[in-house]
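With one protein chain withheld, the remaining protein chains of the complex are depicted in position.
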Amino acid sequence: MNMVQAINSTLDMKMAADDSIILLGEDIGKDGGVFRVTDGLQGKYGQQRVIDTPLTELGIVGMAIGMAVYGLKPVPEIQFQDFIYTAMDQIINQMAKMRYRTAGKITVPLVLRTPYGGGIRGGLYHSQSGESYFVHTAGLTVVTPSNPYDAKGLLSASLDLGDPVIFLEPKKLYRFQKMEVPENDYKVEIGKARKAREGDSITIITYGSMVPTVLSAVEKNGVDADVIDLMTLSPLDIGTISTSVKKTGRVMIVHEAPRTLGMGAEISAMISERMIEYLYAPILRVTGPDTPFPYRLEDHYLPDEKRIMDAVDKLLKFR
Amino acid sequence: MNMVQAINSTLDMKMAADDSIILLGEDIGKDGGVFRVTDGLQGKYGQQRVIDTPLTELGIVGMAIGMAVYGLKPVPEIQFQDFIYTAMDQIINQMAKMRYRTAGKITVPLVLRTPYGGGIRGGLYHSQSGESYFVHTAGLTVVTPSNPYDAKGLLSASLDLGDPVIFLEPKKLYRFQKMEVPENDYKVEIGKARKAREGDSITIITYGSMVPTVLSAVEKNGVDADVIDLMTLSPLDIGTISTSVKKTGRVMIVHEAPRTLGMGAEISAMISERMIEYLYAPILRVTGPDTPFPYRLEDHYLPDEKRIMDAVDKLLKFR
Amino acid sequence: MGKKEVEKMTEVINEQVEKEKHIRGFGAMILSRTLDKKIITAQRQGRVGFYTPTMGQEAAQIGLSMALSKDDLLYEYYRDVPMMLHRGVPLEIVLNQVFGNRDDLAKGRQMPSHLVARDYNFMSVPSPVATNLPLAVGTAFAKVYRHEPGIVVASFGDGSSSTPDFHSAMNMAAVFNLPVLFFCENNGLAISLPVEKQTKTEIWKKAEAYGMAGFKADGNNMVEMYRVAQQAVDHVRSGKGPALLEARCFRMGPHSTSDDPSKYESDIVQDGSDRDPIVVTQNALKAMGLINDQLVDKVKNESIRIVNEKFDQQEKVPPPDPETMFQDVYGNETWIIKEERGEIL
Partner (left out) sequence: MGKKEVEKMTEVINEQVEKEKHIRGFGAMILSRTLDKKIITAQRQGRVGFYTPTMGQEAAQIGLSMALSKDDLLYEYYRDVPMMLHRGVPLEIVLNQVFGNRDDLAKGRQMPSHLVARDYNFMSVPSPVATNLPLAVGTAFAKVYRHEPGIVVASFGDGSSSTPDFHSAMNMAAVFNLPVLFFCENNGLAISLPVEKQTKTEIWKKAEAYGMAGFKADGNNMVEMYRVAQQAVDHVRSGKGPALLEARCFRMGPHSTSDDPSKYESDIVQDGSDRDPIVVTQNALKAMGLINDQLVDKVKNESIRIVNEKFDQQEKVPPPDPETMFQDVYGNETWIIKEERGEIL
């Protein structure tokens, strides 16, 4: 199964078991979603459970919150993460703060799915990696898988969490890889990172679309790297990060979002706050630049193996 | 003059000299703004230049962008920064990206003013410090003064910049302090930080409402601290930060915004990326917690002198 | 008894029920006015941090509330205390929230006027105006999906009709034909902006742009308000789709205790003047023979006594424990918040 199929089949499995799960979004019904992630589900569950909405992200998210506070488990889809910003007030001021402002009397169990990042030549408005906006917002849980197996397990866990989850799907990986995905319902724990590879000389922390790029770079070049796939961006798994950093003493973070206040900033700060004495070298960030996302020059924008290896070399040589 | 008067008189001075400057926002005209920042200006410049708008932040910001791309210099006001999020799409996808997507053929010279932060017992929705959302967004310049003098100089510089500026006014300091403010038009350079105090043993980086709190803490306690008032949050003044860090080797960052992906994260990451070898201690962050902002417990939420001194002690003792 | 007699009896009983409903509604108006004045005075004395007065909107809110039933759910806004009192929310709940004290249902987290009373079917108040409206649509969907009775009411001010949320919610409610009553309390002002500068049409007429029914009511007369509200509620309840109900009313004072209306408005309706909805309603009920001066005086005096008593009582409740600041961000506390609590407390 590829990631699209994994997500689709997880939604299918969960919907079959729980009629409180409702999907809503633009073109997710008959059309099956512009990336086909919800393909076939409206046919199976009807227009009351797979809802084609008018063109308003604010409305989709607001309506989903209104369902969630009243016993349903909505799964709103935002067609491209780039279009989520008119819903930002609903996300920051309603979704993230409802539990707090009602002291737990009203909660918002929902999973907001949205494809993010580059890889399809989408230019300025179909390629953004906006995870920082969500991770900075207290009250949200932010999750992103890097393969079909984790996509299923994380989605299942997200649906059971009881709090709002921003589920970021790296569109570059939608059809990147096929994997055996168990048929049964299993969970990948939220808040836990995964070791994508064991190594001793350097810690590379990454997530989403950059995981395969990082793995390919270190493997091709025989780097003895510990590679961490975060999977949950908020709350971060400080345990897994700490253990690795204390072992290697050399750290870099790789993501496609712009560098300034990207995830790398928080991870770096957490590390130098609590284990600086273990470091042999600077903490490096390999990220997208602080520019909008260009269409034709996409390949130059996205971190690639060369940039990753430049940073690895710098770190390993540092003393 | 206090900060409200400084901003008011700067707007007045600039509007008198340049009829392309137009103010727009909710209740800024007759009412003079809920904090009285625009008091008297509609009476002086008329309803065409000080525009009371309908209740739509999206509309205010969008309309301002439309003015800016056509030769005017709008100064939209968002009544409280907490209410800016319905305009987030206009800010992220239009304001910040217009120059880029048109390769400089269309630009957006405007100054978006908005009060932010705690200090008035505003609770969840009248106290937010959302600077990270803007600093993470390439294409925006983000500025925040900590006293009346800088408020005037930064506002004047912002109006002359030619690019969109998010001008964050720490509402806690609106009437905190009176200062001599020169009558003439002067500028405080954007992109440059200010040494609020010279010292040798520790670097404290802060901005906005926390500047007086930090100064008071270190002075009362006789700490030999180098205190940096950033003033511009994007782009950061790495020069001033570097010089100080290399001198003291001990760094902390203080802000009221939540810790996760707050400004402290980026500053910490920048430092450990390029001068880790100068550090004698972890980089500490004293910030608001990762919770929404509480009404009655505001004093516990905001970093205070005690918390600042706890971190100072920890840093100075570290070895 | 024959069929005819039963009908007659029912009529008599209904008449009696309706009479009591009106008197109860008027009582709630007086109680809420009394509470309002008390809080405003206390705020000037520094005993309360902030408040958004509700004076002038009692008849509109309570007139609607009279037309609602127990199963109906409300997305209220910050000025809806009269409606809450009418629906049975105890004074203590309101006052604890106003003080933000330890007994406040939301642990003193929000500014006064932002109530939580979930047990009374109120869904809580965010400050960004109209942002509850899209939620009301989703909740109405959930109610229908679950085959539950009851409609969803979402209230908001005239200024709030300009927001993005209003548009999205109105359109979605209409497209999905959901039982939402959009209730606009048009007090003619959004802080300082008169409604004529807010928008160029009457608000109830905006319903048509969404293919929705629109109703307009005199929100200064509880009796009249109740009559029109009942039509709107019946429309929504019968499954004919959502509706927009606009009530014309007054803001008889400042926008909030931080506001100085003398800067922008000269025509503030005075307490006890003949435009005051309490006076208008009182006269209407007197004409209907439902109340007399004696009863009014009694209700007023009793209201003052209760309000004073409860106010003094709840004022004594201490503030929330600082510990509570860190609760309820997530269902399961994260290590980050735990760590931050350790640093701060």
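Order as written gives the chain letters A, B and C; numbering starts at 1 within each chain.
The definition used in the following text is that a residue touches a chain if its C-beta (ideal position, glycine included) is under 8 Å from a C-beta of that chain, and two chains touch if they have at least 3 such contacts.
Computed from a prediction, not measured in an experiment: that's the story for all the values here.
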item: Neighbouring displayed chains - absent chain, whole complex; value: A, B, C
item: Chain not shown: contacting residue from B:V37, B:L124 or B:A138; value: B:A138
item: Residue among A:P170, A:G191 or A:P294 that touches the chain left out of view; value: A:P294
item: Among A:R121, A:K195 or A:K220, residue touching the chain not depicted; value: A:R121
item: Contact set of chain C toward the excluded chain (per top definition); value: 162, 164-168, 171, 174-175, 197-201, 205-206, 208-212
item: Where the missing chain touches chain B, by residue; value: 22, 48, 51, 53-54, 56, 58-59, 61-72, 74, 86, 89-90, 93-94, 97-107, 138-139, 141, 161-163, 191, 235-236, 238
item: Chain A residues that touch the omitted chain in the full complex; value: 26-27, 29-32, 34, 52, 54-56, 58-59, 82-83, 85-86, 121-126, 259-260, 289-292, 294-297, 300-301, 307, 310
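Throughout what follows, only the chains that are shown with their structure count from here on.
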item: Overall pattern in which the protein chains touch one another (line/ring/star/complete/other); value: complete
item: Furthest chain, CA centroid comparison against chain B; value: C
item: Separation of chain B from chain C, taking each centre as the mean of its C-alpha atoms, in whole Å; value: 37
item: Chain A and chain C: spacing of chain centres that average the CA atoms, whole Å; value: 40
item: Centre distance in Å when chain A and chain B are each reduced to the mean of their C-alpha atoms; value: 30
item: Contacts with two or more other chains, residues of chain C listed in rising order; value: 107, 109-110, 114, 126-128, 164-165, 329, 334, 336
item: For chain A, residues that touch 2 or more chains besides their own; value: 58, 86, 89, 93, 97, 100-101, 138-139
